[in-house]
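Only a single protein chain was left out; the remaining protein chains are all shown in position.
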Amino acid sequence: MAKITKTLIANRGEIALRIVRTLDALNIASVAVYHPLDAEAPYVEAAGEAVEIEGDTPVGAYLQGERIIEAAKQTGADAIHPGYGFLSENAAFAEAVEAAGLVFIGPRAETIRLMGDKITARTFAAENDVPLAPSVTLGGDLAAFLKAAKEIGFPLLIKASAGGGGKGMQIVEKADELETKVSLAASEAERAFGDGTLYAEKLVGNPRHIEVQVLGDGQGNAIHLGERECSIQRRFQKIIEEAPVPSLPPKTRIAIHETAVGLAKATKYRGAGTVEFILGSDGAFYFLEMNTRLQVEHPVTEMITGIDLVAEQISIAETGKLDRVQEDIIFEGHAIEARLYAEDADNGFLPATGPLLVFKPPKGLGVRVDGGVKEGAEVSSAFDPMLAKLIAYGTDRETAVERLRAALEETVCLGVTTNIDFLARLATHPAFLAGEYDTGFIAKYDSDLKPEAMNKVDLEILLAIACLSGKGPFAPPPPAPEPYASMGEWRN
Amino acid sequence: MMNRIFEIDGERYDVSSIVDGEISKRGDGACWFYNNEGSHFVWMVRDGDRIFVRMNGRTYQIDEIDPRSMATDGAAAEDTAKAPMPGTVISIEAAPGQEVRNGEILLTIESMKLQTQITAWRDGVVDEIHLAEGDEFDRGASLVSLKGEEE
Partner (left out) sequence: MERIRSHIDTKGKTFKAYADHNAQVLAEFHQKQKASRFDRPERDLDRLAKQNKLFVRERLNLLLDPGTPFLELSSLAANQAYDGEVPGAAMVNGIGIVSGREVLVMASDSSVKGGALYPLSVTKSVRALDIAIENRLPVVHLTDSAGAFLPLQAEIFPDKYDGGRVFRNQAILSKMGVPQVAVVLGHGTAGGAYIPALSDYAVIVRGTGGIFLGGPPLVKAATGEDVTADELGGCDVHTQISGTADYPAENEAEGIAKARELVALLPKAEKTVIDWEEPEDPFYDAEELYGIIPDDIKKQFDMREVIARIVDGSRFHEYQPAYGTTLVCGYARIWGYKVGILGNNGVLFNDSAKKAAHFMQLCDRDKVPLVFLQNITGFMIGKDYEREGITKDGAKMIMVQAGVDVPKFTVLVNGSFGAGNYGMAGRAWDPRFLFTWPNSQISVMGAEQAAKTLTMLKVAQLAKQGKQLSQEEIAAIQTPIFEEYSRQSSAYFATSELWDDGIIDPVDTRNALGISISASLNAPIERQPGGIMRF
């Protein structure tokens, strides 16, 4: 274990920028890699050095493991941080990095492999007393799978073994849809992850999605940094997350923490990871998966613990030790994160593209913005549509909620359609304010969350502003000179 | 009097181009809009014919519609292209019934050693090509017609 002096970030966008911030704070030199489309991105400017990469597609560039390792060697980096997504849960890449003599800031490859495969992950979890929802895996025998799936009962959730993020997922309400949805899920999984293996599990009715942040030293010691509530999702994409989880019975909270830590210890987990659970309304919770990387929503944990998770990852990578024990972790206050996406929330959440002509992130008290774009950037469909994370912190949930609301109101995004108004409606919904919601929140309150009709006054003002915004195809006449202008519509 | 047409959320609005109010721009997108009823602080930016406004905590997108792109009152645009000068038809690139885009080439004519492409003057469907390849024609002869536009 040696001190890291220069780290290459194998990622882009907001997480790359966020990692650079910590590297700067730790006086570690940073190297960014970028596809030409990202040449002007803030993270590229912020990094100490930058290396251009290419691929068949823009996203593909960031999956070129060999090229990235080469770039690290070229620039003299001694470590690679994979961020989230892309190569972060690619065991082969982790191995290649270490084989190249570089430090992979993340878990060991075997842990990645173990937890990366949903089926091996579940098997391991079961062996380690982690509760699981009844499920069955599609091996080669489709008929047996279908039969077992039917036995589990409906509704059923079909999931891809190889990946997440909603791809390869299907909800099956009735037996007669089973076969069609299974083949749909399989082909989607094949396309997205190169692996069509599926498993089916009982769908817990409107569960809550709770996850626990863990840190492990790779030797079998692990601690948790609290849980996060991630139930506000749409099509399995998280939109708003918060920490700690509101209205959670203390016993359940403790049990979830302990289960997560237990699993981390059992895998001899190294670095930062997240154990995700489904919590039913009856208080029972089930293991969902373990993400062997930093999560998008990690900032809310950082806000309530005061701990820089990227710094922890680096420290563990350097020293192989945890520099804290569980008792050292103090939880204070409440944090909520809202994800700003370039999408049309009022029209089927279709991804939006366009120039980000005006982008004014919020700057209020207790607000943190992890953004990956700057004003003037062209938002294209080449990459993930997430523009920034808006995180609000307060001494209690009420304060955090109010600060989030104010931050959302303050945020200005013009030029490309974003979900900012939708986020504002989510964050002010009574159910959200009460902290009483589950993964069915958005569907349940669908009509509440629709935008209000425009009122007449606002409409008139908008139309007036539209006229004044520019000349349009027919330039309006120049204004009348005086004294005519002051006389208005006078006739004799 | 030239009215202006804007579309917001799928609804079209026809407004007079004389506005009750003024706008003062700060340069970074922030503006103050004033009229007799008061003043409003808004964020506004215009990109081509698309206008984005953030006002009272809501984001709006307004599209300015070119009135000429809307169907006119019955007396529709010319449906037939006529020859600007005498010449010969060199080649025909479209067929009756074919859907064509504004600017798509329909036929090529030659005259005075110059070749001219006759292109579609709007999106539409080809109704009839009045001549064949090799035909000679006089100035003003009908060359190609598009089907009349419906409302």
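Which chain is which? They are A and B, in the order written, and residues in each are numbered from 1.
Keep in mind that, in the parts below, contacts are C-beta pairs under 8 Å (C-beta built on N, C-alpha and C of every residue); 3 or more make two chains touch, one makes a residue touch a chain.
Predicted, not measured: the structure shown is a model, and the values here were computed from it.
Shown as candidates are A:N27, A:S447 or A:N492; the residue that touches the absent chain is A:N492.
Listed by residue number, the positions of chain A touching the unshown chain are 475, 477-492. Seen across the whole complex, the unshown chain contacts chain B at 1-2, 16, 18, 72-73, 75.
What we mean here is this: only the chains that are shown with their structure count from here on.
One inter-chain figure worth recording: chain A and chain B are separated by 43 Å, centre to centre, where each centre is the mean of the chain's CA atoms. Per the touch definition, chain B reaches chain A in the complex via residues 2, 4, 6, 8-9, 13, 15, 17-23, 28-29, 31, 33, 35, 40, 42-47, 49, 51-62, 64, 66-68. Of all residues in chain A, those touching chain B in their complex are 346, 354-355, 357-358, 360, 409, 412-415, 417-418, 420-421, 424, 451, 454, 458-459, 461-470, 472-474, 476-477.
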